[in-house]
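Missing here: one protein chain of the complex. Every other protein chain is in place.
Each chain gets a letter, A, B and C, in the order it is written, and its residues are counted from 1.
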Amino acid sequence: MIAQNIAFWIIAVVMAAAAVRVVTSRNLVHAALFLITVLIGASAQFIILLAEFVGVTQFFLYVGAVAVLFLFGIIVTRAPMQPADYDNDQRWPALAVSLLLLGVLVALLIDAFGHQEIELSDDLLAIGRSDAVGNSLFRTFVVPFEVVSMLLLAALIGAVAIARRD
Amino acid sequence: MNPVFDYHALAPELVLSGAIVVVLVADLLFPDREGLQTSRLASLGILVALVPVLTLAIDGADRSLFGGGFVVDDYAIALKAFFLLVAYVTVLVSADYVGEGDYYKGEFYFLLMSSVLGMLAMTSARDLISIFVALELISIPTFVLAGWRKHDTKSNEAAIKYYLIGVLSSAVMLYGMSLIYGLSGGKVLLADIGKFAAAGDAPPLFAVAIFLTLVGFAFKVSAVPFHFWAPDTYEGSPTPVTAFLSVASKAGGFVAILSIIYFGFFEADESWQPVLWALAAASMTVGNLTALRQTNIVRMLAYSSVAQGGFILVPLAVAQDAPRASFEAVVIYLFIYGAMNLGAFAVVIAVARRTRSGEIESYAGLGQTAPVLGILMSAFLLSLAGIPPLAGWFAKFVMFRAVFEAGGAGAVTLGVIAAVNSVIAFFYYAGVARRIWFEDPAAELAGPARVPAALTVALAMSAAVVLVIGVYPQLFARVGELAVPL
Amino acid sequence: MLRNAWLIPLLPALSFVAILLVGKRLPRRGAELGVGAVGASFVLACVAAWQWIDRVEGATGKSEGLRAFGKGVLGGEGGEGGEHAEVAVAPVTRGFTWWQNGNVEFNVGIAIDGLTVMMLFVVTLVSFLVHVYSTSYMEGDRRFTHFYALLSLFTASMLLLVVADNTIQLLVGWELVGLCSFVLIGHWWEEKPNADAAVKAFLTTRVGDVGLMIGIIVLFFAAGTFDIQAINAQAVEGEIGHTLLVVASACLLGGIIGKSGQFPLHTWLPDAMAGPTPVSALIHAATMVVAGVYLGARLYPVFFEGFSIDGGTINVMALIGGTTIIIGAALAFVQNDIKKVLAYSTISQLGYMVMGLGVGAWVAAVFHLFTHAFFKALLFLGAGSVSHSGSHHSFDMKADMGGLRKFMPVTFWTFMIGSLALAGIIPFAGFWSKDEILATAGQNEFTFFLVVGLVGAFMTAAYMTRCVYLTFFGEYRGHGEPHESPRAITVPLIVLAGFSVLAGLVNASALEIEKFKEWVEPTVAFPALEHPEFELAGAALALAVALLGILVSYAYWFRNLGPHGITARNPLARAGYTFLENKYYLDALYENVIVGSIKGAIARASYWTNQRVIDGAVNGVATGAAQVGRFAYDVLDQKAVDGAVNGLAVSTGQTGGLLRYVQSGRVQRYALMLFASVALLSLALFVFSN
Partner (left out) sequence: MALNQFLILSAFLFCTGVYGVLARRNGVLVLMSVELMLNAVNINLVAFSAFVRDVGGQIFALFVITIAAAEVGVGLAIVLLIYRNLDSPDLDRVDQLKG
């Protein structure tokens, strides 16, 4: 337990710091790299929670695909590589709103879950294994799965149609 | 053990998926400059998808698949039929608009039908995951469609606003859903969540989680204060897409709200009733007051649709005290709203073909230059205003009936707000009608207007529904009654 | 026929469709269809009326012998009031279920009783005459066919409203009537004022309609039905809580105020004069505006119990009516447009009816509706005749009329009859009905309203004398070649004049004829009302007041007495410059004064005497009334009421402007508001669920 806890806190602090840098960085590419850091951190947290399938998917899909997509976006919009001011004029109201939201959420979470513990044990590992996830996915959630396949096709064709130069 | 597939229950979705693939492939193999074949193919596909809906309706048995996550009951069937009909009319309305513009044709119908598939899935979805996925399938194609006029910066703007607010609200919704999942002890099925809600020992976080979940749908139905995207997107998008957004996509949101409220959170009414109450009151008032000041017809209809959304939320806000009447009211209002709003947009498209303008000014003298369009537009607008014998009055009636059946101070206050708003609404609807009949047309618009065949069919269908329901609501009240799953 | 009375609204409705479809291709461009259908309806209405009377007479005849069994047997619910024990003649009903929703049933149906039959008769008669009249009046109009189609629909809607046995159907008819009047008032919409007037009429009445809708809904939930008979019965039996009845009747009164042009929603009525004159006649006499009074009469038990009419000395309904009498009459003084005089007079007369209902004078109020329909239609059609053939399509009495007596004898004499009836001079119709309202007010101890009614009667007589003088006496001031109108116009005038003379005799209490009461007053599900005995003193007082009004006005206008100088210093009429600039009129006046004063000692002496003796009274009253009228018009009507209406529009518009400002166009501003709402609402939910 202690080992996982230490791992959690280290990763959590890195994630939090990286997340803050994503939204404050004055360089687009740096922001993207910080985002990748957060995503890898999340993936690591999933592994800590013994959800290995999700963790691996997160790693490949996000870090492999989404992050690249972002870098691609940065390149095609020809963002300057040197630092620039990427903030708009509502930084302070934005900060106020997000802090308020954070305060409310944390208060509610503490109120609701107090000191409840997650027990990390082997039976949990069994739940998050690929075969268990796959079984559940194709038994109970076939329809959403099929719907998602259509959704990905639509997103793909839509994105191409919109982004294509003609 | 493999699950046994009840293909009949899934048939509408399967047929529509097949049609979507056919449209896509046909467009690839036989590129079609006018897009007319594709539109015919699309409308045919939609009509074919109606067939299994009919057989399911005739069969009448409730079907529950995948452990209750996918249910086909009368409510689902009625709304599947509604969505397919709306989709059919939307395709009719789009045919010439898309055909004459510089757009991709095949992809347009492909995306439109994908979104409709999401709506069909939504009617049967009874778990959080299915609802979320269906909502996204409704939304993502329409994000793209809103920006379909690629070279028009207004259309781009419409797309980014719709996209961003949409993605943000679905993030909020997901956050809420994740909390519900955790609080209820790992339940995604609405029925299980309902049991948890009925137990009544949830912490305040549960109320907030329900609210956060509702935000995603409040965005879809453009309820104030989650409506800001709507006027801008409606104005900037291609008009047929706007019609689709304001009717089908909005109805999709309402179906989701109906499902999660009635099948999930029903017993936790102290958490969702006040929220919906506030959304309903704010939507009606803000929508109507802002609509008063609009000069663009599409923008005015956008605010009007915000307000109409508020009217539809009214019965939901009192659902706990009058469950049956409220459910019925929402379904009936949706159907009628669909017909009259689609009709109004069809007229807007027909008029804009000629005037090339979306300003309300350009409706001056429409009664002289195109009397039929003038009459139809007046009818749709007056129906939206709720004047008998046009269908709108019946919608308002069932809404007020639910309110009064619920009784109680909150319900009555909301009813009064709704009544005051119906009066305010009348001013701007009548304002357009006044221009149509009491002003002289611009000189260059002399001569008759040509309305293409597809658009004519769409207009005739909407007008017939508006008139028939208005004059003989009995025909229709049954549908509402049947659809109640309680 | 009574069971088939649904034919009566159906015929004009069919003619509406037929005229729209084939009207333009017919030789008379659709007019023949309208005239035919409404004529047939009129015949059917007469048959229905005859059968109803037969039914009532039959029941009463039989009851003589049966009365010994006690009133409980036959007296039914209606006969609780001691001597008021009469035989119950239930309305003839027929209907079917239109649609059903949950446990609520909606019926379409008719309920025919005395009140309905009376309305059917009045509506079809006036409408028929208006149809005939319009064949000539509207000849050559470019939307002649449309005009006839709408006229038919207008009539059909009003008839639908009248025969309705349930409140929903009544509401549908009510809305259709509003819609038709909107289109008809805006018939000549090419001119902006006309279009504006139409919109104003529609919007103003809509404000009241909201009241009606809410009232109907409240009644539905209080009584559990839309059936008018059932609602009335429950109200009489006290099965509906008093609070609910108060709310319902207040809301319904809103509908009456809007539709029947009661203060403060009366401003649309004069503007509605923008429509063609036959439409004005129809609106003012038989359809639109009396719909409100009809509603009051139809659901009378609700008002009776809701406002505790039998208990108090004052109630909102009577107060509204009373205020309207005075406001309307005062405004009528300062109009130069003949139709506006009549419009304000209608407002004032409707005030009598509403006040009548408010003071418990149900029969009298309905009777006044009945008689008023004839003479007001007559006056409007007369005014139309004048403008059609006498004043070159103008309605300005001061600029374009005068002296028409010589050129248009038929119009003149019929107009005189109408004016006398309106002024309440014996034996014309208006006398009997107005007197009865006043008598009942007196008897039910609504003394204040009795006085209001008397003052109103005085003013009515005075302004009608002025109107008649300006139109028909003096020199001709117009620029056309006045001549009598064609027969299609004069015959309806003569018919209406006949009714204006005779209609009052149906219930001439002085002659102990009370047929109208017998035939019309419901005996089922109706509160027990007191009916006043005829009192010679009261009637004489009312008559004297009216005659005094005529006399004063006569002295002022015909004999040129009173403070005429004031017109030079303080232009009496609002359109003062027209009046001053009009050479003819000034010359005539000047000559009269000069001639009058130098023509001899007698004339001069009498002039002097009159100046001294009558001056005080005349001066005070005439200028006072005129001043009050002007004040009311300028301050109350134009500034306060219109201002309030405009102010409301502006302030809602400004709120809309603020909301538009929030819609800044910046997507992240929207997102900011989205998240701010999320955070604040979450906080609120957190706080409240603790």
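Things to note:
One rule holds for everything that comes next: contacts are C-beta pairs under 8 Å (C-beta built on N, C-alpha and C of every residue); 3 or more make two chains touch, one makes a residue touch a chain.
Given the structure is predicted, the values throughout are model-derived calculations rather than measurements.
The chain not displayed here makes contact, within the full complex, with A, B, C. Listed residues B:K80, B:R126, B:H227 or B:R299: the one in touch with the omitted chain is B:R299. Of the candidate positions B:A26, B:V167 or B:A419, contact with the hidden chain is made by B:V167. Of the listed positions B:V53, B:A87, B:L128 or B:A477, the one in contact with the omitted chain in the full complex is B:L128. The chain not shown here touches chain C at positions 660, 663-668, 671-672, 675.
For chain A, the list of residues touching the undisplayed chain reads 1, 4-5, 8-9, 12, 15-16, 19-20, 22-23, 28, 31-32, 35, 38-39, 42, 45-46, 49-51, 53-54, 57-58, 61-62, 65-66, 69-70, 72-74, 76-79, 86-91, 93-95, 97-99, 101-102, 105-106, 109-110, 113-118, 120, 123-124, 127-128, 132-133, 136-137, 140-141, 144, 148, 151-152, 155-156, 158-160, 162-163, 165. Remark: the residues of chain B touching the chain excluded from display are 128-129, 132-133, 136, 140, 143-144, 147, 150-151, 153-154, 156-161, 163-164, 167-168, 171, 174-175, 177-179, 181-182, 185-188, 231-232, 235-236, 293-294, 299.
Methods note: only the chains that are shown with their structure count from here on.
Taking each chain's centre as the mean of its C-alpha atoms, chain A lies 73 Å from chain C. In terms of their C-alpha centroids, the spacing between chain A and chain B amounts to 32 Å. Contact of a single residue of chain C with at least two other chains is seen at positions 668-669, 675, 678, 682, 686. With touch defined as above, residues shared between interfaces to two or more other chains in chain B number as follows: 204, 208. Only residues 668-669, 672, 675-676, 678-680, 682-683, 686 of chain C touch chain A when the two sit together in their complex. Partner chain A is touched in their complex by these residues of chain B: 3, 10, 13, 17, 20, 24, 65-67, 69-70, 104, 107, 110-111, 114-115, 117-118, 121, 124-125, 129-130, 132-134, 136-137, 140-141, 143-145, 147, 150, 159, 183, 203-206, 208. Taken in their complex, chain B has these residues touching chain C: 160-161, 164-165, 168-169, 172, 204, 207-208, 211-212, 215, 225-226, 228-229, 231-232, 270-271, 274-275, 278, 286, 289-293, 324-325, 328, 387-389, 398, 400-401, 404, 419-420, 422-424, 426-427, 430, 434, 437-440, 472-475, 477, 480-481.
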